[in-house]
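A single protein chain has been omitted from the complex, and every remaining protein chain is retained in its original position.
Residue numbering begins at 1 within each chain, and the chains themselves are lettered A, B and C in the order written.
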Amino acid sequence: MQADDMFVVDDQGNVVEPPRSGCSSKLSECAPLFMSAYQLRNAGAVIHSHALEAVLATLLDEEYGTMEFRCTQLEMIKGIKGHGYYDDLEVPIIENTARESELTWSLRQAMEAFPKTYAVLVRRHGVYIWGDTWQQAKTQAECYHYLFSAVVEATKHDLRLDIGPQREPFRFFRNGVPRYRPGDA
Amino acid sequence: MQADDMFVVDDQGNVVEPPRSGCSSKLSECAPLFMSAYQLRNAGAVIHSHALEAVLATLLDEEYGTMEFRCTQLEMIKGIKGHGYYDDLEVPIIENTARESELTWSLRQAMEAFPKTYAVLVRRHGVYIWGDTWQQAKTQAECYHYLFSAVVEATKHDLRLDIGPQREPFRFFRNGVPRYRPGDA
Amino acid sequence: MQADDMFVVDDQGNVVEPPRSGCSSKLSECAPLFMSAYQLRNAGAVIHSHALEAVLATLLDEEYGTMEFRCTQLEMIKGIKGHGYYDDLEVPIIENTARESELTWSLRQAMEAFPKTYAVLVRRHGVYIWGDTWQQAKTQAECYHYLFSAVVEATKHDLRLDIGPQREPFRFFRNGVPRYRPGDA
Partner (left out) sequence: MQADDMFVVDDQGNVVEPPRSGCSSKLSECAPLFMSAYQLRNAGAVIHSHALEAVLATLLDEEYGTMEFRCTQLEMIKGIKGHGYYDDLEVPIIENTARESELTWSLRQAMEAFPKTYAVLVRRHGVYIWGDTWQQAKTQAECYHYLFSAVVEATKHDLRLDIGPQREPFRFFRNGVPRYRPGDA
């Protein structure tokens, strides 16, 4: 894909110039979603992904109706602007719809409700990730996908990453290795 | 592989022209299976895959004799022609045989019984996927493989994707997060 | 690596010619193991792999002292010379030793005891795979690794592939889908 294959739209999302190359592609149905990030969050670029780890991240807690993905105390969280290691990283999850353009309202709601997020997950669908520049959108997309994978893989080991370490309070030794066990002194 | 390395067959599957390049390959034992998609479904191209996710998708429910793979409410379903997000995607599973050509009868049965499908899974073997054009065959193959992987991975988390979300009906809050729990008001 | 970087050995494994390129590498400690396949099985090439799926395949049943990897009724078994779909594919597992050259005796025992095999697994180590030609060694290595992965992945779903399908004998319908259930008529 070259620059000449792209649509130019104004800040309301109206097409100002169709692809100069004359290619027959149509404007993405995601256009109003991309526009939301430009309008509400001053994004420089938006990335949309169907990566399986993003979809699985929306499914793990679906039966309880959990409305956000959450993790904390993972180094990679520092890759998301405004977040430190001890912060909770929260990514809102919106419900999917029959057509992508119908996601616009709830995507905008999520952007308003979670002012620190640079991503919105769509249940059973994928994720929208943006950044102040295309470079930041790309690095943040890498970090978010890593964190989705971390939580999905940890869940296979019955480990929770939505809360910090649940360390047992007292230490004992097993095979010469210091360990902790509840109730020990 | 070049065009000159291929066999040309007529609409009955008879070889009209062997490879012009003179290469010594023999006609694939899958030929009558490929022909079935051309004859019954007017396919423009057929792809055969042994991908592990396709094989695992046929094994998950094998003990109950389930005769089709099924999933619903996954965005990627929209990548299969004629399917929307809320549709059930059904892919028939036929039993494998000692020789590939012996699959022909049951493959054709499956094509007749599942008129909306563009794929037939073969238990413990793989999958045949077709499309109206080679481009559609390729994109549909990508979507089907993604969906097989999604179901296989979700099963590792004891999640079912053959039915829609089983949301608990009432909401409560845990750690400030809205959640749903059965029996709560 | 070029041809000039290799050692030439005679049929007893003695070095006839060191690397012509003058490179300083030493003869692989696997040499007597490779020689065993040339001497006992008339191999044209031998491949040694540490692939994790091979190592995991030797661990799944280790506590019971199982001495071979086994699978059946998987299409990919047909990729191993002399095997059909309904055959048991058996790959002997030998115990690892402190030094690779010490594996020679048990590798040769395994080759004698399993005349149909083209591979010997080494517990907690990897696998030796050979073929009549280098092309066959390569395709068989691909098939064996696929089969190791299939069994390892199936085990995550509590599915056994060392025996054929354990189909429940009677059929019933669930959600309009034909299924089988024990004790039903």
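The rule is simple: a contact is a pair of C-beta atoms (placed from the backbone, for glycine too) under 8 Å apart; a residue touches a chain by one contact, two chains touch by 3 or more.
Here the structure is a predicted model, which is why all the values come from computation and not from measurement.
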*Touched by the hidden chain, restricted to displayed chains*: A, C
*Pick out which of C:M6, C:L40, C:L56 or C:L159 touches the chain that's been left out of the picture.*
C:L56
*Determine and list the chain A residues touching the chain excluded from the picture.*
73-76, 84-86, 146, 149-150, 153-154, 156-157, 159, 161, 165-168, 171, 177-181
*For chain C, residues in touch with the removed chain*: 50, 52, 55-56, 59-60, 62-68, 70, 96-98, 122-126, 152, 155-156
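To be clear about the criterion, only the chains that are shown with their structure count from here on.
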*Remove chain B hypothetically, without shifting anything else, and describe the chain groups still held together by touching.*
A | C
_Suppose you list every residue number at the chain A-chain B interface; are over half of them used by both chains (same) or under half (different)?_
different
*asked:* With centres defined as the mean C-alpha position, give me the chain A-chain B separation in Å.
replied: 29
_Approximate Å spacing (C-alpha centroids) for the pair chain A, chain C_ = 41
_If I count partner chains per residue in chain B, which residues reach a count of at least 2?_
156
